[in-house]
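Just dropping this structure here.
Missing here is one protein chain; the remaining ones are kept as they sit in the complex.
The letters A, B and C name the chains in turn, as written, and every chain counts its residues from 1.
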Amino acid sequence: MKTEEQLEAMRRMLRIRRFEEAVMDIVRKGQGIAGAVHICVGQEATIVGSCLALRDDDFMVGYHRSHGHPIAKGAQLRPLMAELMGRRTGVCRGKGGSMHLADFRVGSLGETAIVGAGIPQAVGAAYGARLRGTDQVALCFFGDGAANIGSFHEGLNLASLWSAGVVFVCENNRYAMSTALADTMAAGSVAERAASYQMPGTIVDGQDVISVFEAVSMAVERARAGEGPTLIEAHTYRYRDHAEYGNLKLSHRPEDEVEEWRRRDPISVFSAQLLASGVAEEELREIEEQVAAEVADAVAFAKASPAPDPDELFDDLWATPLEVH
Amino acid sequence: MKTEEQLEAMRRMLRIRRFEEAVMDIVRKGQGIAGAVHICVGQEATIVGSCLALRDDDFMVGYHRSHGHPIAKGAQLRPLMAELMGRRTGVCRGKGGSMHLADFRVGSLGETAIVGAGIPQAVGAAYGARLRGTDQVALCFFGDGAANIGSFHEGLNLASLWSAGVVFVCENNRYAMSTALADTMAAGSVAERAASYQMPGTIVDGQDVISVFEAVSMAVERARAGEGPTLIEAHTYRYRDHAEYGNLKLSHRPEDEVEEWRRRDPISVFSAQLLASGVAEEELREIEEQVAAEVADAVAFAKASPAPDPDELFDDLWATPLEVH
Amino acid sequence: MPTMSYRDAIRQAMLEEMRRDPAVVVFCEDARFWTMPTHGFVDEFGPERVPIMPISEEGFTGAAIGAAMTGLRPIVDYTIANLMYVAWDQIVNHAAKNRYLFGGQASVPIVFRAAMKYANATAAQHSDRPYPQLMNVPGLKIVVPSNPADALGLLKSAIRDDDPVVYFEPLRLWGTKGEVPEGEHLVPLGKAAICREGTDVTVVAIGDAVPAALKAAEVLSGEGVDLEVVDPRTLVPLDKATILDSVAKTGRLVIADPAHKTCGAAAEVAAIVAEEGFASLRAPIVRVVAPDVHPPFSPALEALMYPSPARVIAAVQSVAPAELMAR
Partner (left out) sequence: MPTMSYRDAIRQAMLEEMRRDPAVVVFCEDARFWTMPTHGFVDEFGPERVPIMPISEEGFTGAAIGAAMTGLRPIVDYTIANLMYVAWDQIVNHAAKNRYLFGGQASVPIVFRAAMKYANATAAQHSDRPYPQLMNVPGLKIVVPSNPADALGLLKSAIRDDDPVVYFEPLRLWGTKGEVPEGEHLVPLGKAAICREGTDVTVVAIGDAVPAALKAAEVLSGEGVDLEVVDPRTLVPLDKATILDSVAKTGRLVIADPAHKTCGAAAEVAAIVAEEGFASLRAPIVRVVAPDVHPPFSPALEALMYPSPARVIAAVQSVAPAELMAR
């Protein structure tokens, strides 16, 4: 990674962090984000390191914990925040909400609330790119909980058969809701399951944005060259509980485990690395300030945006509504 | 295998072979077997070798190509043949037909027309046995085509997690309908996928009834001891096309491939072995004759049986019909 | 009578039946999680009867079927009704059919629990009310309790029933409280409840449309219109007689149901009455249902989706006898 890219990585990680903090703040204060939100704070290095390995016209598929993923792919914050608040200016016009922050302008093909279901969809996007004669690659994120569902098996097998240009990134944060991966997966690691599909599988430190970037870049290169898919398992951690449940203290995780991971916070670690490599403190502060302003602007925009009109209820159900009804 | 067991293996393989021949004959002559039939001729050694490794009270789950499996598990032929002819005396009272020859009296828990769907059901039967305090084992058959479907993945993972007493036998006859396994599975073998579930996976010569019996017996022992599941891939072959389509010549397989496998016919090979080991030709002839008589009797029984009465249409839909309708 | 929340009634039913019958087991992801009615069950019943579940709905539904055919009585909790779709083949092709396919050799005594998260801003993939789809599949009994007492009594009956029963829970009822009879309380499957007797218009209401219909009845009684509110409780088998008797009395029918309109439960009730109760019908049958569009995330839009007292009132007014409306 060149310095410029490193600074961009820093900027995007911060964008995600501050965005998520703003979301938590709004939820806590009951200021207009309804429904469940799954916060990805702690996982920024995996998300950003992966997305920065892509071209702008490449595809990315997220999952339920994916506020950060479109941001990492380059999406603007205003429509994302407006979506979370259910406004008509939202990126999905208020129809999708927290678990469905698609932004097709930046190749973000959407997110699904059904664990594992995005996997074959990403494979299809890569298959389609090949057929349409482009060399676009599809990056597919999912959690460790997805490793035991049928779509994982079918999707990875198809990807390998088709030498599809897809990169699978499993964000292994060790838990699915309250359940530890070790209790539900009869395998030593997610990555080792790659062998069942004759594709490379690697484990990477998901808290180190550069390691992630490098691993995913190699996989993207392979994918773009038509050499097929790769499965990357990033070891990472979410600081928050599965979802935001108000002020209740619910975690089923040992307190010191959370603390341990916080000590390796991907943003703090990377920030220290950047300073050590000669980046000026001021430069980082400037990024901090710009990001804070962007997020504040997005929140203000969202709050000022109107809710959808009742007559928008049926909008976008059909691409070509037929006249018979 | 003791000689007596070997003779029983021979008897059951012959029973399947002659039963299937009778089925083909009835189909060819249009004498009353409706719908599709999937003939298992050529695969008798795998089916019988596996089932003979079980106790009578163990469970067995079949799939769409499973006329032979209840026979191997010890079912009587009359109700099976009557079922294929859609008679009220059929083992499923005419409701199931060719793809659903359950016979619970001998632990045959039924067959499914949905590829792979029986896999988790067998796991559940084994889980249930443990909970009910028995040491019954569940044997689960499926074809090579099932190796790429989600239920395979979910079922094997669950079995391993639960150390369920289940033995998976994949009858790899190299094709799913007209499609070669090599074209649809991104893995060197079905057996090697066992590693993804931390269970032993072995390949066995599916045309050699003794090899199959020994491999499955070891797995059954393991299962009964609570040590968990095993995946066994039996290399075998079906002489017939996917299903019986009248007199059309349809095979997508090279003619010499079929011939090659026929030269290693499991019944001929085993018969020669038995003779070489000192079994009298007469003894084999006697078995042949007994089996022929049994099958003839089953056909006669089925043909003489009445079709279900129209008022049986609703029978057995509900275990406890409620009075409201 | 003691008071209990709908959620606690579900919990109580499972507890009582698991204590009564060691064959009852629970398959549920995160069964130990604090939000789950099964919270604490692992401690009481052990990890064998409440195993830790991977995210494998298709797999553990299949496992439940295998276990059920050989002697257990699993409760399979999907936690969100939409997740049944992942296991649809096992539910529709197997649980519903195996007994019939095998000529009655085995039964499939499973309760499938499905909480419906609609009206909760969780968007289309978490807000379905899929019971109409399953009503089209023979072999499944289907229940939608509308209050804590029924939630308790129907779940206990469902667990004891030898057929697969799909038990749908409108999540927004979980927190509502109601009286529950003392002692063992069983509500028979297949029996409707007449929640309110009336003479002018029959309202058949399902799930959380029942409280909406009862509120509408209250308002309308002030205007001199007397609603009869019928809660089928069990959708399969449906207590047609109670519905037809009511329409025979009132001659007018409104059906309130939070599921989608086309081929919905309301369509079935309408068709039955148009077929078997036509002679007594004195006005068009009106459906107060979710329109044929997905639940949108935005609460402002989602608020338009489901039957409300106002929508029930408007529907009743459109069919009530002219002399009553004129008053």
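In the analysis below, a residue touches a chain if its C-beta (ideal position, glycine included) is under 8 Å from a C-beta of that chain, and two chains touch if they have at least 3 such contacts.
Predicted, not measured: the structure shown is a model, and the values here were computed from it.
*Asks:* Based on the whole complex, identify which of C:14, C:121 or C:135 touches the chain you can't see.
*Replies:* C:135
*Asks:* Using the touch definition from the top, which of B:74, B:107, B:120 or B:150 touches the missing chain?
*Replies:* Result: among the candidates, B:150 touches the missing chain.
*Asks:* Kindly state which of the options B:176, B:223 or B:267 is in contact with the chain not pictured.
*Replies:* Only one listed residue reaches the unshown chain, and that is B:176.
*Asks:* Kindly note down the residues of chain C that lie in touch with the hidden chain.
*Replies:* 82, 85-86, 88-89, 92-94, 96-97, 100-101, 123-125, 128, 130, 132-133, 135-139, 236, 238, 259-260, 262-268, 270-271, 273-276, 278-279, 281, 283-287, 292-294, 296
*Asks:* By the contact criterion defined above, which parts of chain B meet the unshown chain? Give residue numbers in ascending order.
*Replies:* Spelled out for chain B, the touching residues are 34-36, 83, 86-88, 90, 92, 94-100, 112-116, 145-146, 148-150, 176-179, 183-185, 250, 252, 307-308, 310, 312-314, 317.
*Asks:* Take the complete complex as the reference. Which residues in chain A touch the chain that isn't displayed?
*Replies:* The list for chain A reads 59, 61, 90-96, 100, 102-104, 109-110, 112-114, 117-132, 138, 150-151, 153-155, 157-158, 161-162, 315-320, 322-325.
Methods note: only the chains that are shown with their structure count from here on.
*Asks:* Give, as an integer number of Å, the spacing between the C-alpha centres of chain C and chain A.
*Replies:* Taking the mean C-alpha position of each chain, the two centres sit 36 Å apart.
*Asks:* From the mean C-alpha coordinate of chain B to that of chain C, what's the distance rounded to whole Å?
*Replies:* Their C-alpha centroids are separated by 40 Å.
*Asks:* Please tell me the distance, in whole Å, between the geometric centres of chain A and chain B computed from their C-alpha atoms.
*Replies:* 46
*Asks:* Tell me, which residues of chain C touch at least two other chains?
*Replies:* Where chain C meets two or more other chains at a single residue, that happens at 52, 54, 56, 58-59.
*Asks:* Multi-chain contacts in chain A: which residues touch at least two other chains?
*Replies:* Touching at least two other chains: 148-150, 183-185.
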